[in-house]
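Below you'll find the structure, written out as structure tokens, and then a few comments.
With one protein chain withheld, the remaining protein chains of the complex are depicted in position.
Chain lettering (A, B and C) follows the sequence in which the chains are written, and residue indices restart at 1 in each chain.
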Amino acid sequence: MYSEKVMEHFNNPRNVGDMEDPSGAGEIGNVRCGDVTKVFIKVNGEGIIEDVRFRTFGCGAAIASSSMLTEMVKGKTVEEALKVSNLDVADELGGLPKQKMHCSNLAADALRAAIEDYMKKQEK
Amino acid sequence: MYSEKVMEHFNNPRNVGDMEDPSGAGEIGNVRCGDVTKVFIKVNGEGIIEDVRFRTFGCGAAIASSSMLTEMVKGKTVEEALKVSNLDVADELGGLPKQKMHCSNLAADALRAAIEDYMKKQEK
Amino acid sequence: MERIYLDHGATTPLDPRVLEAMIPFLKEDFGNPSSLHFFGREVKKQLEEAREKVAGILGAEPEEIIFTSGGTEADNLALGGVVRALREKGKHIITTAVEHHAVLDTCTALKKEGFDITILPVDCYGMVEPQHVKEAIREDTLLVSVIYGNNEVGTVQPLEEIGQITREKGVLLHTDAVQTVGNLPLEVEKLQVDLLALSAHKFYGPKGAGILYCRQGIEIDRMLYGGGQERGRRAGTENVPGIIGMARAMEIAVEEKEENTRRMEKLRDKLIEGLLSMEDVYLNGHPTRRLAGNVNASFEYIEGEALLLSLDYKGIAASSGSACSSGSMEPSHVLLAMGIPEQTAHGSVRFTLGRHTTEEEIDYVLEVVPEAVQKLRDMSSIYQGKGEGK
Partner (left out) sequence: MERIYLDHGATTPLDPRVLEAMIPFLKEDFGNPSSLHFFGREVKKQLEEAREKVAGILGAEPEEIIFTSGGTEADNLALGGVVRALREKGKHIITTAVEHHAVLDTCTALKKEGFDITILPVDCYGMVEPQHVKEAIREDTLLVSVIYGNNEVGTVQPLEEIGQITREKGVLLHTDAVQTVGNLPLEVEKLQVDLLALSAHKFYGPKGAGILYCRQGIEIDRMLYGGGQERGRRAGTENVPGIIGMARAMEIAVEEKEENTRRMEKLRDKLIEGLLSMEDVYLNGHPTRRLAGNVNASFEYIEGEALLLSLDYKGIAASSGSACSSGSMEPSHVLLAMGIPEQTAHGSVRFTLGRHTTEEEIDYVLEVVPEAVQKLRDMSSIYQGKGEGK
């Protein structure tokens, strides 16, 4: 059902954990649906995502997508990171089963929320 | 499906054939139903069935029942022969499948018709 | 006693190569394809490969293949599933007088649910006239169902012509192709059909597995409710060994089609010729447009089951009418639809040849049948000796 890449990310997830003083934090999902993803980013002066962390309550696809996403956006500018879509994540994972596509949405959505949080803080 | 006795009578039917100058003859069934049985009897002065013959167009059960019946009534008086029922024939054959019970009716019915024919002739 | 099996229309022996393909799934590969773990995933993969194999042979997409428990379920699902899903759009079904009971009796049941059924007549060979299909199609016609190769008399219907008509009229076409694998073309595009039913045990596959091809985009109501198997179109844990075996059997049947068909047709024609050389024996079905293994003959003055038993006694297995209804004394509805008188219909016997049928077997049959027929005729109340006629 899952590709090898999905299983590899699931079994060895990258960038797991919390972050002290993140530049931005985002959370998407709710426990009743069995899916909650948190993403924290650290953005440097040039707008580049220097570090990113996630924590996920969810199924294999949700965890693997979160892990994959963090790898994809690390080192990118926030503008570039915003362009990474759910489909890009799924593609990079070698595809996801149809009924699991919604799980990969959470990661990108949580990242977007984290970036918005960062931007809001910038405005202040 | 059929008992050994049925198959034995089917493969080696007794008393097959026509009869010259029968004391009585009976025919039951019709070709459209796939079943026609003829029975001929020779009755002696004491009212005993001395000889009996049948010819049957029909399935295995119909042929075996006809054969069995002729054996059962040979040597009986016509009164005794009239008491032989379809069920008696089926029993003597070691039973018949439910959906084949109607086939065994033909033989006894044809015999009854032959006896009626004989009696009618006697009245004249 | 040596036994000769000439009832391949009823069922066929499992090909040893098919059994070999099934064995792993009767042993270590036992997982449930719905399971996410290793045991399930491995089996799921093989199941989907079997689906691709079947789809490939039909010239279809894997998503268009629904695995069922057999031909009966496939026919029932095709008819009931489609017309119930389309019930808002119409209520008329067209079929023929020579269908298998799996189609005819489903139509009878659908009639009780409020659907209208038109049953098309056939000619004396059991052929449907495409023009009749055209004329029968109404505004509210949902589906036409025509058997491909007839199980009793072997007649092959002009499916392509019928398919052209149904396509023009925008009506769906289902075919019961249960008897045709390894003998006739099966590509759905060539046949112009939208649904097609198969049964594994009729082509040297296992009993308990069947196929419904259902063209993409066709709405079909499920008949079995439960798990989400077969993309929600047929619930129940898949008969994995059966399906694997069925795909393998289909593959073999198609690979060896040309050779087997040629061989069987030759033997079939020899048997027909031999039987017709007897007095008062008629061939039922079309003389040339017929299944490679099918010989159906009527023997006047005798009843088919009686001949069957006589042949069985001599080691020859044949059938009278369709296997499923041979317990009853009803004359075959197929023969009657062809206009054959009841008496003659009662005297019909079907020999269906198979891959392994030999010329020696046919020779033996041709030796035994005339004796057996004569013995029964001599016993028959409606036979008056050779040449005397009815």
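The criterion applied here is as follows: a residue touches a chain if its C-beta (ideal position, glycine included) is under 8 Å from a C-beta of that chain, and two chains touch if they have at least 3 such contacts.
Since the model is a prediction, treat every value here as computed from it, not as a measurement.
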Candidates C:S319, C:S332 or C:S380 - the one touching the absent chain: C:S319
Of C:I117, C:I218 or C:A235, the one touching the omitted chain in the full complex: C:A235
Given C:R17, C:H101 or C:R167, the one touching the chain that is not displayed: C:H101
Interface with the undisplayed chain - residues on chain C: 3, 5, 7, 10-14, 19, 22, 26-28, 30-32, 34-40, 69-73, 75-76, 100-102, 105-106, 108-109, 199, 201, 206-209, 223-229, 235-242, 305, 308-309, 311-312, 315-320, 322-328
Positions on chain A contacted by the hidden chain, ascending: 1-2, 7, 10-11, 13, 16, 27, 31-38, 54-60, 62-63, 97, 99, 102-103
Chain not shown, touching residues in chain B: 1
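Note that in this section only the chains that are shown with their structure count from here on.
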Distance from the mean Cα position of chain C to that of chain B, given in whole angstrom: 40
Computed distance of Cα centres, chain B from chain A, in Å: 91
Junction residues of chain A, two or more chains touched: none
Residues of chain C touching at least two other chains: none
